[in-house]
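Every protein chain but one is kept in place in this view of the complex.
This part shows chain A:
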């Protein structure tokens, strides 16, 4: 019979793999994990936390810019989208980054409806990723509290 630790480790492994396979994360997230060590055991959680704060701030900027009915500064929106693309790329937030590419195209073609649609999608997507990564970090904590080691997952 599997121990609790083994069960949790398997759950962690399966969940991690699913996040990559479903396109939520890409190789850059793996690169972040490589940087985590005994000196900075919470590095990944800290960086993704910064990323989600960035999402909130930038999405707020985009929403305000798009709210200027009839006088939308699409270059301003585009500038925030570029920033979000950069930070999502740095943490391996693959779906968010992909949406930013589409969003930038809407900004460049000054499509108000397109931008509004992209803004809604980006908002949903980053919140979804935030919830999933929180679940992943919770699993890590449970493994450690049960006396186990967090397994290395090869994607």
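In this section, a residue touches a chain if its C-beta (ideal position, glycine included) is under 8 Å from a C-beta of that chain, and two chains touch if they have at least 3 such contacts; residues count from 1.
Keep in mind that, in the parts below, contacts and distances are computed from a predicted model.
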| message | As a check of understanding, state which of "Response regulatory domain-containing protein", "Sodium/hydrogen exchanger", "65-kDa microtubule-associated protein 3" or "Vacuolar ATPase assembly protein VMA22" is the UniProt name of the chain not shown. | response | "Response regulatory domain-containing protein"
| said: For the chain left out of this view, which of A:32, A:72 or A:116 touches it? | reply: A:32
| query | Touching the left-out chain: which of A:3, A:22, A:40 or A:68? | reply | A:40
| request: Sort through A:4, A:17 or A:50 and give me the one touching the missing partner chain. | output: A:50
| remark: The missing chain sits against chain A at residues 28, 31-32, 34-35, 37, 40, 43, 46-47, 50-51, 53-54, 82-83, 85-87, 89-92
